[in-house]
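A single protein chain has been omitted from the complex, and every remaining protein chain is retained in its original position.
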Amino acid sequence: MAFKIKINLNLHLLLLFLITAVCLALASKDPELKQCKHQCKVQRQFDEQQKRDCERSCDEYYKMKKEKGRNYESEEEEEEEEEVENPYVFDDEHFVGQIETGEGKIKVLQKFTQRSHLLRGIENFRVSIVEANPSTFVVPTHFDAEIILFVAQGRGTITVIKEKRGSFELKCGDVFRIPSGAPFYFINKDEHRKLKIVKLLQSTSVPGHFQTFQPAGGENPESFYTAFSWDLLEAAFKIPRDKLERFFKQQKPGTIIKASREQIRSLSRHEEIIPKIWPFSEGETERPFNLLKQHPCQSNKFGRLFEAYPDEFSQLRDLGVAIAFANITEGSMVAPHYNSKSMKIAVVLDGQGGFQMACPHLSSSSRRSGRWSEREEERKGERTYQKIRGRLSRGVVFVVPAGHPFSVFASPNHSLQIVCFEVNAYGNTKYFLAGKENIVNKMESIARELGFNTPGREVERMFKQQEEEFFFPGPNQQEHEWADA
Amino acid sequence: MAFKIKINLNLHLLLLFLITAVCLALASKDPELKQCKHQCKVQRQFDEQQKRDCERSCDEYYKMKKEKGRNYESEEEEEEEEEVENPYVFDDEHFVGQIETGEGKIKVLQKFTQRSHLLRGIENFRVSIVEANPSTFVVPTHFDAEIILFVAQGRGTITVIKEKRGSFELKCGDVFRIPSGAPFYFINKDEHRKLKIVKLLQSTSVPGHFQTFQPAGGENPESFYTAFSWDLLEAAFKIPRDKLERFFKQQKPGTIIKASREQIRSLSRHEEIIPKIWPFSEGETERPFNLLKQHPCQSNKFGRLFEAYPDEFSQLRDLGVAIAFANITEGSMVAPHYNSKSMKIAVVLDGQGGFQMACPHLSSSSRRSGRWSEREEERKGERTYQKIRGRLSRGVVFVVPAGHPFSVFASPNHSLQIVCFEVNAYGNTKYFLAGKENIVNKMESIARELGFNTPGREVERMFKQQEEEFFFPGPNQQEHEWADA
Partner (left out) sequence: MAFKIKINLNLHLLLLFLITAVCLALASKDPELKQCKHQCKVQRQFDEQQKRDCERSCDEYYKMKKEKGRNYESEEEEEEEEEVENPYVFDDEHFVGQIETGEGKIKVLQKFTQRSHLLRGIENFRVSIVEANPSTFVVPTHFDAEIILFVAQGRGTITVIKEKRGSFELKCGDVFRIPSGAPFYFINKDEHRKLKIVKLLQSTSVPGHFQTFQPAGGENPESFYTAFSWDLLEAAFKIPRDKLERFFKQQKPGTIIKASREQIRSLSRHEEIIPKIWPFSEGETERPFNLLKQHPCQSNKFGRLFEAYPDEFSQLRDLGVAIAFANITEGSMVAPHYNSKSMKIAVVLDGQGGFQMACPHLSSSSRRSGRWSEREEERKGERTYQKIRGRLSRGVVFVVPAGHPFSVFASPNHSLQIVCFEVNAYGNTKYFLAGKENIVNKMESIARELGFNTPGREVERMFKQQEEEFFFPGPNQQEHEWADA
């Protein structure tokens, strides 16, 4: 007996420490493995053998945890996985939703905060991409989210139900706003090309989450009517149960379905009969506007930029979101610059290229926890920048927080098309870091001299050499030009 | 020695795994027991006996955890408990605050996010119900919260202190706004009936929490003055300590206290002397308005609906909250419908009935974690709806998120009275799913045909049969009518 207890005690300590190691690791968001082992070392009461055992256990514990992490939805897990690399660039693997019907597909980007705490500022926004095959109908649905949609390719007609019904033609470059809860359906009326739509959604009921609701449905997707009890539906519709069941169960439409030429034609025809002024409450759906028909705010032979700001377009007003379209000529680049207030959510529509961003250096701990570890960083007064890099190709999404200097360039042989949603766009200013109008040129020369600790003339030579604005020749094609410098 | 270590090692593994099981279970919000056991099975290093031990431990661990869970405030616990069922309906057990004095009672509904992450959208709002006995005085108090109160029963007089004092009569159906921090007190001047008040509170200082502050008090509730040191109070009041102590300690008023007929009369009299225009900053307290005296926005022999929107009533403007009162005739129902933007917080005042809502299906994991498990759900593109059900009776509170189709019905022999606070009400639209004006009738017939995959005429027959609007005969009383269908 006394003997057993002795062992207990011994194991007790061991056990005790391990629990501490593990739970502490869970509590503080630090590199667990490192910490777990660290604690093995500092246990005075352990002999060498025990310390080795202990460290081994850490390894096993952590290995196991990671495996499990995958099988079970756990935000913490996610973050730790992802953030070791760069949480600002998303590709296919980060699209969680995926509805594949024979006639098209719908992808939803993961929740931003599932990727990193650093994206908390846009937690409430989601990105979704819809592709509908030629001659198809996307069935009536409503969302518990505000929607801004951008037509990336194709021709369609969309119908939205409010007090009245309104139908609108959709062309490439169109921006259209669907207010939260409004039922809508649309067609791809092109007989040959897909209709591609990029959506920005802002949740209405659960922050960062949205849900879709269909009146019609079968097995899956279901009709939301079937969530009510049959006797309630009998009363609501004044239709006997058997009829209701037949009606709501038989159908298996799916979300995107084939439509006949006649159906397409008749659904398209409606767009002529749109009322000139259409009664919608302020800041909500109105006829679409075409972004590409706006006067480009930047344009030269290296690229063009189109922008629509919320103060000009009532569709964007209440969300405070701007939308922009950039077309970067092959081998060209966008000037390094930053936005003073807005967070950019960019979706690559086509082409190839690269993305670079300066991000104040994250300590190992904060890189995992997604927090700016003041303790470790600031105290030392350290200020360095993490080099964020991303390869850009169709379907890639990248995020640029306010204040963060970044640049984008097209590959030498493909131009690059990007649509950008700028969240928190009111009062936003673009600050250029190179080319005409760059911020350094705007400083007093003594300030430049002091700041750069270099004769003013020399600083000037550095920042005045590039005379283009916003779009420049890109990294891979100006060897010859340097000679002149 | 070597021997001890051997055992250690052995136990080490066992221990190691168990910690993992348990802590992992804590980390990922998954069905812990299931997971814990699952991990027992997958331990290669265990023999059968060990695996069995291990599973048994899981059982014990979990049992223990649940017991403890009850004794110790733990949001996690709460959620897991609740969300397995339906987090949208609250009854007595979900009222946490409970002040019972001889002269009345005050109940506070638990924090919404304590119930479920799905209610994060209304985290900052709280519900409280006050019942004051006949001829009572509710002592002066201020809250760190904005308050909208609705008089559900009885007659009173309320006094609010701002730059000046203002007194107002309160009748059944009155809606009154008390700005954050304003001290107020009120009386139930009826000598026979209780005064019943339903409050919606929006926190000012700590999101989702509010606190009450009383100048007068004794043991409990205390006077907030007693939180200051006596020497400070001596200086502040220019009154010696002994007098102060006697003054602030002796009294034991409680929160709701009996008042004499004379006191009631004199406190009531004041309402005549209210200034016509009363100086209050925009969007804040003004004289009450009576919801039931508004023109009903829906009314037929099956029920009546009264609504006050924030754009019409300055008291509601800055909170963006609408308030509605529904009286559903016995045996009648409300049309299945949804709100496009607002989240409904409904309090049943009287009667009996039922509540049904369609909620996009939550996976087992998300049902617990309160998160919409994108991983599991979306990837499969699954879209089904959870059937939310609730029995309604006096004091029950239910929540309806934006976009969620729902319906309410009264029992065959009791009419049902409900007061609703609609959070985020600006630009909200009600969409009807049955009866006149239902969304399906507003669609083009080809869209209906494609959507429901049924001949247009047939769809029309389904959705045109019910000719009433909003209030219908309910589930249990129209056998005969179906014949006609």
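Just so it is clear, A and B label the chains in written order, and each chain counts residues from 1 on its own.
We take it that contacts are C-beta pairs under 8 Å (C-beta built on N, C-alpha and C of every residue); 3 or more make two chains touch, one makes a residue touch a chain.
Please read these numbers as outputs of a predicted model, since none were measured by experiment.
J.: Out of B:T204, B:S314 or B:S445, which touches the unshown chain?
T.: Reading the full complex, the residue touching the unseen chain is B:T204.
J.: Give the residue, chosen from A:C172, A:L292 or A:V440, that touches the chain omitted from the document.
T.: The single option touching the absent chain is A:V440.
J.: Touching the left-out chain: which of A:C172, A:L292 or A:M462?
T.: The single option touching the absent chain is A:M462.
J.: Mind pulling the subunit A residues that touch the left-out chain?
T.: Residues of subunit A in touch with the missing chain: 4-5, 7-9, 11-13, 15-17, 19-20, 23-24, 26-30, 35, 39, 117-118, 120-121, 333, 335-336, 338-341, 343, 356-360, 365-366, 369, 371-379, 381-388, 401-405, 407, 409, 424, 427, 429, 431, 433-435, 439-440, 442-444, 446-447, 449-454, 458, 462-463, 465-466, 472-476, 478, 481-482, 485.
J.: Touching the hidden chain in the full complex, which residues of subunit B are there? Just list them.
T.: Output for subunit B: 7, 10-11, 14-15, 18-19, 22-23, 26, 49-50, 53, 57, 60-61, 64-65, 68-69, 72-74, 76-77, 96-101, 106, 108, 110-111, 114, 137, 139-140, 142-144, 159, 161-165, 167, 179-183, 185, 203-207, 209, 211-217, 220-222, 224-229, 231-232, 234-240, 243-244, 247, 250-253, 257, 259, 263, 266-267, 270, 281-284, 318.
Heads up, the rule we're going with is that only the chains that are shown with their structure count from here on.
J.: Using mean CA coordinates as chain centres, what's the subunit A-subunit B distance in Å?
T.: About 32 Å separates the centre of subunit A from that of subunit B.
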